[in-house]
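What follows is one structure encoded as structure tokens, with my remarks underneath.
Removed: one protein chain of the complex. Kept in place: all other protein chains.
Take a look at chain A:
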Amino acid sequence: MAEYSAFSLLKNALTGNKDWKPAWRKPDPKASYDVIVIGGGGHGLSTAYYLAKEHGITNVAVLEKGWLGSGNVGRNTTAVRSNYLLPANTRFYEHSMKLWENLSHDLNYNVMFSQRGCLNLAHTPAQLDDLARRGNAMRHLGVDAELMTTAEIARLIPALDVSGAARFPVVGGLMQPRAGTARHDAVAWGYARGADRRGVDIIENCEVTGFLRDGDRVTGVSTSRGEIRAKKVAVAVAGSTGRVMQLAGIETMPIESHVLQAFVTESLKPFVNTVLTFGMGHFYMSQSDKGGLVYGGDLDGYNSYAQRGSLPIVDEVMSEMLALFPGLARVRMLRSWGGVCDMSMDGSPIITTGPLPGMYLNCGWCYGGFKATPASGWCFAWTIAKDEPHDFNAPFTLDRFHRGMVIDDKGQGATPRLH
């Protein structure tokens, strides 16, 4: 398959763009593989990519129930950041950030990673102190963080209401300059292409309906396209984790599935040049390269497997947007959609061996899974290949809840809808 380059672009432009080849094959499933990855989203595809690239394991199948990238990797608000407080999270997400910084070159696929920064606003002096503390914790671990004054913020984002008359006056903010956004579909397609070129079979429209077992050991899966055996079966199904684990006879998990909505407006001229988060509610916004404002807020707040949201949250998110930007009152919203999030009990993910022999588990991403895509796949591939976690994901075990070793960045306790 041809490399993508300026030369190949030019050549195909001159020949009418008739010679582009599909970016990945559509193979039928084989009878057995070394590794099966259940879930063809960002994390499943990046796991397969790093299994092949870093560990030389290429006899791998990625099974996707729908079409590639139809789940959360195509439903998020594309923000990439590593501005966490707790060391386990900071180290993991900073590893992800470093992979993001070279991802387009690594994949030979432009994921449009744009390090436009991520600014968390503070609206009270106490909140600013809290942000300063988080910024110090980040810098202590070598992550970039800068405290910004209201005047600096006003220069950066002129449309923001920083007047003392705002409903929640802005008193400062914490900026991570290396944070930014990436084109989410390109991330799925780039990893799929990269994995496919190394020999991984990506099998779409293939729903897992059960696990093949030899005693406790998982030895494969039954699917809508027949039985497939494998030495190792890896589960990376985000919002569907509970359903898939129940197929394996595991009734309860430290996870609740909740729906998160996202929104995009009509295209505007350059309006906000960073990822911006509101401190007095739950609201975040960035502007796509096409000009649409991409934004979202809180979960709907009750368990849901429906990939659509309810109106009260639409109302709440719009009012939060207007609290920051009164000037957007007459901008029209183009689309809204929802994705099912696997909300864990402490707001942090799970990347681990088990819980059954022959099984590997990657879940609990809450609504922060997109930025983790590279490191999640990288660490999960390591865990699958070596049957033990890398230092980066060693804290993210499944049994940490029962051992009292939770990683609760927000300090929210076991209330998944509030993380």
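Going forward, a residue touches a chain if its C-beta (ideal position, glycine included) is under 8 Å from a C-beta of that chain, and two chains touch if they have at least 3 such contacts; residues count from 1.
The working rule: contacts and distances are computed from a predicted model.
One chain of the assembly is not displayed; among "Peptide/nickel transport system permease protein", "Binding protein", "Sarcosine oxidase subunit delta" or "ATP synthase subunit b", its UniProt protein name is "Sarcosine oxidase subunit delta". Contact with the chain not shown here comes from a single listed residue; of A:Lys11, A:Arg243, A:Arg335 or A:Lys386, that residue is A:Arg243. Of the listed residues A:Ala132, A:Leu212 or A:Ala414, the one in contact with the hidden chain in the full complex is A:Ala414.
Screening A:Ala126, A:Leu141, A:Ala159 or A:Ala306 against the full complex identifies A:Ala306 as the residue touching the chain left out. For the options A:Gly74, A:Gly172, A:Gly220 or A:Pro254, the residue in contact with the chain missing from this view is A:Pro254.
Residues touching the missing chain, restricted to chain A, are 240, 242-243, 251-257, 301-306, 310, 312, 345, 401-402, 414-417 (touch as defined at the top).
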